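Handing you this structure, nothing more for now.
Here the complex is missing one protein chain, while the rest keep their positions.
Up next is subunit A:
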Amino acid sequence: MFTKVLDGTLSESLQQYASQIILISILSIITIFRKELSCNSVYLVDKQKPNEKQKIRHRKLDSHSEWERVDFNSCPLIDGLSDCVQIKCLTYLHPSEILTLGSVSKKAHSLVNKELLWYRIFLRDFAYVLLKWKYGIEKVNSLRDSHWNCPEKIVSLLGRALNGIRHRRNVPSMKEFYLVFAQTWSEFIIAGYSENPTLVSIHGHVFNITSFLDEHPGSPETIIMQGGGKDASSFFEAVGHSKSARMTALQRLVEIVDLSCCRGDQSLLVGLRKDYHDMNCVLPLKRSKVRKPWALSHLRQKLEREKKAMLTQARKQLSRKMAARGQINVLGNINVYFDPICYRWKAWYLDLDFQPIFMDNIENDEY
């Protein structure tokens, strides 16, 4: 009787807790065999390790044979067509696409490094400022006396200039010249143009504010000292220009537009021009980060690093000069810029009459 009751309660309670019991037993099984069940690599038993290694090696071999199947020495685009046709095809592309293509195969790589290709692309994108833009021409002419004899025609002058580079110590390839020029053209050309004309570079573009100086709310002297003849982007943004001020700049003062600094840049733009069909995207219309021209990041970093070093060096040289020659009047700061044609760093500062004084040799001999 008692046992029956016990049986009854037991079976009842069993029925009652059956689900819990099953759950607990499943959980405990999982806990005990967790190592075997898990695929986490922490639990990998030693036995399995060699297998894994083999697998990895196997996979590597597989991919290796895949690589072998690709013939890096040939690329039909490169093989089938003559050089000038291939270069013609590539001159339709953005430099970043050309560089990408260079990693397709060995032949593509040597094609992409051809001097002629980069010369064509340079003419396409940047030659405008050296051949057609008044201040660019002036700048190149000012280099003439000190560095190379040039004929009157500016085109052949450019050719000479580029050849001139080749005779120097640091010989850049045309490709390197293109990439460096893209970075340094604005400060190179406007260097020294701080008063009459006053050229400033903001967000990569060049503005001519000579006629605007008197209308400008801030004093002309401040602008000439802070922005004239150099990159004034951070100063421009720090002061906080209004939307209407920016619009005025866009409508009246633009001198050269760098297309790679125009927003709406899902599409790849590059090159320098007098204007752009959508002027509103040339400048950001509210306070924002400084825009920089398209460049390879390692090159940009290198130039920025060098610029800092050269700035301290130029300051040192100036103070040495002062020590030797007595008082030299310097207005504002000394500025450094990279001259892509002579391929070295240079510096300039303003004297008390707002006249620029250039220092051509700031690099020391070991550089």
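The rule is simple: a residue touches a chain if its C-beta (ideal position, glycine included) is under 8 Å from a C-beta of that chain, and two chains touch if they have at least 3 such contacts; residues count from 1.
Everything that follows uses one rule, which is that contacts and distances are computed from a predicted model.
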item	value
Hidden chain of the complex, named as in its UniProt record, picked from "Trafficking protein particle complex subunit", "Nucleoporin Nup43", "S-phase kinase-associated protein 1" or "SKP1-like protein"	"S-phase kinase-associated protein 1"
Contact with the hidden chain (one of A:127, A:270 or A:318)	A:270
Contact residue for the chain not shown (choose from A:103, A:244, A:297 or A:327)	A:103
Residue among A:23, A:89, A:116 or A:322 that touches the chain left out of view	A:89
Contact partner of the left-out chain, one of A:81, A:116 or A:238	A:81
Touch residues of subunit A, complete complex, unshown partner	65, 68-71, 74-77, 79-82, 84-85, 88-95, 97, 100-101, 103-105, 124, 267-271
